[in-house]
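Can you read through this structure? Questions will come right after.
With one protein chain withheld, the remaining protein chains of the complex are depicted in position.
Moving on, here comes subunit A:
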Amino acid sequence: MRGSDDHTIKKMPMKRLINLTPSKPLKLLLGILPFALLLVVYLIASDARLAENANDKLLPSFAQMGDAIGNLAFEPSKRSGEYLFWQDTLSSLYRLTLGIFIAAILGFTIGILTGAIPTIYSPIAPLLTIISLVPPMALLPVLFIVFGLGELSKVALIVIGVAPFIARDIQRCTQEIPLEQLVKAQTLGASTWQILVRVLIPQLLPRLINAVRLSLGAGWLFLIAAEAIASTDGLGYRIFLVRRYMSMDVILPYVAWITLLAFLVDWLLVKLSTTCFPWHYQATTK
């Protein structure tokens, strides 16, 4: 080996930043770090405020939050005899699931029909584009007037907010299916109906799950907004109700609980999709 080679090896520069990949344990550690940091910052700040004023409400300690939620979750309400935390969770999940379910069916049907059949596309697609531009929150008063203040208007808000998005997404996915496949199906003797049932719908179902995952964030938004304005229970109702007493010890755990629920629903949808449609994932990650 020549001396100059030695020299270059010693002085080998560090790799470019874009070529450095953390090892697996390091990756995990780096992933957890921001959570831990936030927690520590919160603990320090909360301790500092509580040390100064034991009745401070802004940054409650974890013990206070635990007490507040324990009261809501494991002791029946004095007024109605219900376990409020679970009652809120059930009501909210019921509204969200029903709303998203109806929106998914509606959006999928409209999306696939407009995407696959030109004579349905022509009259529906421009209307769909305009409807999807209407801000759903602005329609909430209309919904309250038309459907009353009950469950229906909250579910309707989710449907109106989410269905056009799903419809347009599925429409685009339908149009992206290669024309070759549709021609091939016809040369195998398929009718329009058979192409829908055997070629398009099975290929679009994983796309639907994807669209639902993307629209769940908006779904939660509409749910909490509707509950905040007119409701008698629900997660959104509760946090807006206790805001009047500045009960951060209830609000913060509720927000964390909503986040956890959102995460779980998303995770379940991913699991459902990968188990039902393995071909979709293997084909797209390739």
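Just so we're on the same page, a residue touches a chain if its C-beta (ideal position, glycine included) is under 8 Å from a C-beta of that chain, and two chains touch if they have at least 3 such contacts; residues count from 1.
Heads up, the rule we're going with is that contacts and distances are computed from a predicted model.
Asker: Given that one chain of this complex has been left out, which of "NitT/TauT family transport system ATP-binding protein", "Tryptophan synthase alpha chain", "propionyl-CoA carboxylase" or "Electron transfer flavoprotein subunit beta" is its protein name according to UniProt?
Answerer: "NitT/TauT family transport system ATP-binding protein"
Asker: Given that one chain is not shown, which residue among A:Ser191, A:Thr232 or A:Thr259 touches it?
Answerer: A:Ser191
Asker: May I ask you to list the residues on subunit A that touch the chain which is not drawn?
Answerer: 178, 180-181, 183-191, 193-194, 197-199, 202-203, 277-280, 282-283, 286
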